[in-house]
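One chain of protein is taken out of this complex; the other chains stay put.
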Amino acid sequence: MNVYLLCFILFLVGLYGVLTRRNVIKIIIGLSFMEFSIFLFLILIGYIEGGAAPILSKTVVTTRFVDPLPQAMVLTAIVIAMAANAMLLAIAVRLYKRYGTFDIRKINELKG
Amino acid sequence: MQGMSIIVKKVSQLITALIFMYGIYIITHGHLTPGGGFAGGAILAGAFILLVLANGSELLKLKQKEEGSSLTESLAILAFLLLATLTLFFGTYVFFNNYLPGGTVGNLISAGIIPIYNIVIGIEVGAALFTIFLALAIYKEEMIK
Partner (left out) sequence: METIISVILIFMILGAIYALHARDLLSALISCGLVGYGLVICFLLLRAPDVAIVQIVIETITLIIMVSVVLASTRHEIEADAGQTGKTSIYKIWGSMAMVMIIMLVMFFTFRLAIIHLDPFGDHTLRMSRAYLEGAAERTGSANLVTGVLFDFRGYDTFGEATILFTAVIGVLTVLRLRGKK
C-alpha cells in the first residue's frame, strides 16, 4: 500500500509546484510530474507478483501475465502528455517574446 | 541553425542510419516484440532531430522540411481513418474490425491489419514530433533575424 502513497506524494509535489512557482517553465515541469505519478499509479494497479510481461513467445510457457489494459492506456497517454507539453512550451515561448520574462506576475501586470 | 564540429557531423551521419533501421525494426515487429508504432515513430523522429541538430540547416530548408513533415503527418492520419472506415464494407460491417486473415501467431506476416495500423501510427507519431521540433527551430531562427 505504501507504494500507492508515495505515488500520491509525487502527485502532491507536482501540484505544489503548479500552485506556488512563478516561472512558466517551472509550472510546466510541475504538470509533467503530476502526469508521471498518474502513469506510475496506473501501471502499479495492473502489476501481478511473479507475472510475466504480456508478450507470448516460444520460450515462455507461463499463463500468468501482467494486465495489458493499463499498459496500453498509458502508452497512448504518454504521447498525449508530450504533445500537451509541447503546446504549453509554444505558448511560453510566445509569452517570452511579448513580455521578455517568464514571471507570471509581470505578465499579469503588463496588460494590453 | 548552425551545425556542430566536423567530428560530430561525421559520427552522426554514420550513426543515424543505424538508429533509422532500429526504428523501422521496432515498428514492423510491433506485434511480436515490445515496441510498436508509438515507440518506433518516436525513434524515427529522434533520428531526424539528431541529423538537423548536428548538421545545421538554412531557414529556407527548414521551412521546406516542415512543410513535408506536416503533409506526411496529415496523410498518415487520413490513411488511418480510411483503413478503419474500410471495415464497414467487409465482413461483419463493424467499425475498427480486424478484417484481414490472422495467420499463425508468431510469424512476421500475421495478426491481420495490426501491422498496417502500426506502420501508419509510426509514420504519424514520427512526423508529428519532428514537426513540433521544426516549428520551434524555425521560430528561433526568425527571432534571431
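Annotations
Here the chain labels run A and B in written order, and each chain numbers its own residues starting at 1.
We take it that a residue touches a chain if its C-beta (ideal position, glycine included) is under 8 Å from a C-beta of that chain, and two chains touch if they have at least 3 such contacts.
All figures in this text were calculated on a predicted structure; none of them were measured in a lab.
The chain not shown here touches chain A at positions 1-10, 12-14, 16-17, 21-23, 25-26, 28-30, 32-33, 36, 39-40, 43-49, 51-57, 65-69, 71-76, 78-80, 82-87, 89-94, 96-98, 101-103.
Residues of chain B that touch the chain left out of the display are 26, 30-36, 38-39, 42-43, 45-46, 49, 53, 70, 73-74, 77, 80-81, 84, 96, 98, 102-103, 105-106, 110-114, 117-118, 121, 124-125, 128-129, 131-133, 135-140, 143.
Everything below uses one rule, namely that only the chains that are shown with their structure count from here on.
The mean-CA centres of chain A and chain B are about 23 angstrom from one another, to the nearest whole unit. Residues 53, 55-58, 75-76, 78-79, 82-83, 86, 89-90, 93, 97 of chain A are the ones that touch chain B when the two sit in their complex.
On the side of chain B, the complex with chain A involves touching residues 33-34, 36, 38, 42, 105-106, 125, 128-129, 132, 135-136, 139, 143.
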